[in-house]
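Just one protein chain is left out here, and the rest sit where they should.
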Amino acid sequence: MSAAAISVVEIPKAWSLPYRGKVAMACLIIAESAIFTIFVVAYLFYLGKSLTGPTPREVLETPIFFTICLLSSSITVHFAGKSLERNNRPAFLALWSLTIILGGLFLFGTGQEWYRLIYEHGLTISTNLFGTTYYSLVGLHAFHVSAGLIMLTIVLIFGLAGRVDKDQFRRIDVLALYWHFVDAVWVVVFTVVYIVGR
Amino acid sequence: MSSDAITIQGLQVQEKPWVDTLHEWVTTVDHKRLGILYIVYALVFLLLGGIEALIIRIQLMHSHNNFVSPQVFNRMFTMHGTTMIFFVVMPVLFGFANYLVPLMIGARDMAFPRLNAFSFWLSAFGGILLYFSFLGGSGLYGAGNAPDVGWWAYAPLGARAFSPGHSSDYWTLALLVSGFGSIGTAINIIATILCLRCPGMKLSRMPLLAWLNLVMAGMVLITITPLSAAQIMLLIDRYLGGHFFDTQAGGSAVLWMHFFWIFGHPEVYILMIPAFAFLSEIIPVFSRKPIFGYPVMVAATVSIGLVSTSVWAHHMFTVGMNSYANSFFAITTMAIGVPTGIKIFNWIGTMWGGRIQFKVPMLFCIGFLFQFLIAGLTGIMQAAVPFDWQLSLSYFVVAHFHYMIVGAILFALFGAFYYWYPKMTGRMLSERLGKWHFWFFLIGFHLTFDVMHVPGLLGMPRRIYTYEPGRGWDTLNLIVSIGAFIQAIAVLVFVWNLISSYFKGAKAGNDPWDAWTLEWSTSSPPPAYNFATVPIVASRRPLWDLKHPEDPDSQYE
Partner (left out) sequence: MFALSSVLLPPRALAEHTHAPLTSIFSPESTPAKSILDLSTFVLVITGIIFVVVVTLLGYSILKFRATSVNADREPAQVYGSNQIELAWTIIPVLIVVVLFLATARVIHAIQDAPEPAGAVEVTAIGHQYWWEFRYPKLGIVTANELHIPVSDPSNPTPTFLRLLSADTDHSFWIPELAGKTDLVPNHPNRMWIDPHRTGIFLGQCAQYCGTQHAKMLLRVSVDSPQDFAAWVRGQQQAAVQDSSAMAGRQIFEHTACINCHTVSPTPADGRFGPDLTHLMSRTTIAAGAAENTPENLRLWIQNPDAIKPGSLMPAMKLSDADLDAVAIYMETLR
């Protein structure tokens, strides 16, 4: 009966639709952006409203180095993808590993900063509104970085085992898109917490 | 072309052991089976939510009644609302979307079959987690049971201080978990529609059901997530000592309201838009005409989706926002009535000049049109903010939103059941039982929800387990309760119809309604792979083109 349908209709010349992995990741990014937006709104709303305790200006130090690490990791992951597209596997593995290292450095930096805030300044999530909103927002982002690092590492393992080549490029690209999202969120969080919020 | 079964003589076929069938269903990734799982799941919770409603209505039959204690009553209305929205209407709509979207766009399955299964089981687990609270809610402190903070869990009522024990945690976690399932399904629907349409099916040729589910799925992405965010914040408050909604520490109870309704309002459009989709498929077939104004129907739906994200604080008109904020939300709320009204006109325009067949699906659609109109108008009344200062938080609002959810969405759903049950099972539902179902439900519905507006106008607030005599609310509440029982009987008739027709219903064949979209080109039920050959289409009604080769739609589009 589909044969009958064909006789009525000309076959369209080219019928190509987007890659489902890209579409799905774009949807996930949209959803996650909505979650982050709510946390950012809460952060901005509560600026200056803490009844007690340390204020952002008193305790925050702008994490410039670790931010550069994270943002550079977007560049490395981009070029890692490009290398893979050209089937340059060693370059891909090198750049991909560098991405993971830079992301890991960023997480280390976050941990270091939290250690300082908790033990030197006594700022915890329950101290005041600033503590609650700060740890929630930065923590939510760090959680997404961690999840990304885990996925990047899984790909690295398969890459080192020789299973990743130019044919997998589309799927690597989807993961890279997630990583770019994580970095873009950091740009927003950084601006809100360390620039606007002080 | 025949898709009837081929009979080979003398062949012995062993019956498949029931355990194997069960295993197939539990491990399925087939969109059609997952669709049916969603729908059956929703029906079970419909019965649970319905029992909760009947308990509420018995308690409210007259003043100073003591059928249940205030504590039990407060759990009942919380669970009734939460169940109906998250574990009845959302799953049943996802179920129909799952079943129909791939078939209607000529695809073999959803884009991500395993994600599909995972999302279903996640959402299913959420419902079970919520109901486990009746047993497990007592927690370490011995306090708590099922959640009793209302389905909005307003701050600070949901805080540890006012909600000890774990009942509110069950509410939070159950919805968080099923929310992630909903996001998974939404991603799947969008990816399926954008990436798996059959050749020739441009977006402008998709059935409206596909379009509307696309809009709904897009809304889910940005609607459920604010609720998830707010719930994470609530958990941080309850367990990590956070102060997001802790008014004693300078936190804001109003912020929770904003976050909740930024979810809550678009959520009801997420529930309504698939109901619109059913109407847009059923009315044309039973009027024997194409949908009137397809492009505008798409545009109106997209604009409803967009505008619905700007109206949320019309649930907060009594909270004390300033007059400018109140005015802003008044105009956006009134504005959304325009595209909604357009859709009503387009459906009537579809019927106009047609040859209307009053089969049961069409009866329910006509009920929808009448009731959705009324519900929309009582909505406009509440958009007139000062009027809402009287109507809000009273039984007028309860009547309004039940008019929407029961009078509109549930009616559309019943229509969808009667329309697509033949496709899903290969059998027709009984028209006779269907008519009994329709008329009983219509009478019960109007008895309950028409009358329910009046106590609201007479000052009866919502969420009260009892009320004083002498306020003039007794008789009205009695009538409302009687109507509820009539609706319950009608639903039982419906359930009986579903079960008995499965065994004794007339064989449906591929296309019992002489319809025009791709799902009617397959067998009933369709084979696992949907289409032997992927179809190629040239118009919005590929089967019309086949049946009327002298006058195909493709000539006019």
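In this document, chain identifiers A and B correspond to the written order of the chains, with residue numbering beginning at 1 in each.
Here, a contact is a pair of C-beta atoms (placed from the backbone, for glycine too) under 8 Å apart; a residue touches a chain by one contact, two chains touch by 3 or more.
As the structure is a prediction and not an experimental result, all values here were calculated from the model.
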Chains shown that the absent chain touches, full complex: B
Which of these touches the unseen chain: B:W25, B:F345 or B:Y502? B:F345
Given that one chain is not shown, which residue among B:S138, B:T247, B:T309 or B:S523 touches it? B:T247
Candidates B:L235, B:L306, B:A335 or B:I443 - the one touching the absent chain: B:A335
Touching the absent chain: which residues on subunit B qualify? 58, 61-67, 69-71, 74, 148, 150, 154, 156-157, 162, 247-248, 250-254, 287-290, 292-296, 318-320, 322-323, 326-327, 330-331, 334-335, 337-338, 341-342, 344-346, 348-349, 351-358, 366, 369-370, 373-374, 377-378, 380-381, 383-394, 457-459, 461-472, 474, 548, 551, 553, 556
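Simple rule for what comes next: only the chains that are shown with their structure count from here on.
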Let me have the rounded angstrom distance from the C-alpha centre of subunit A over to the C-alpha centre of subunit B, please. 34
Touching residues (chain side subunit B, partner subunit A) in the complex: 1, 3, 111-112, 183, 186-188, 190-192, 194-197, 199-200, 218, 221-226, 228-230, 232-233, 236-237, 240-244, 249-252, 255, 259, 262, 521, 531-538, 542, 545-546, 549, 552, 554
Can you check the complex and tell me which residues of subunit A touch subunit B? 1-6, 8-12, 15, 17-20, 23-24, 27-28, 30-32, 34-35, 37-39, 42, 45-46, 49-51, 124-126, 128-129, 132-133, 136, 140
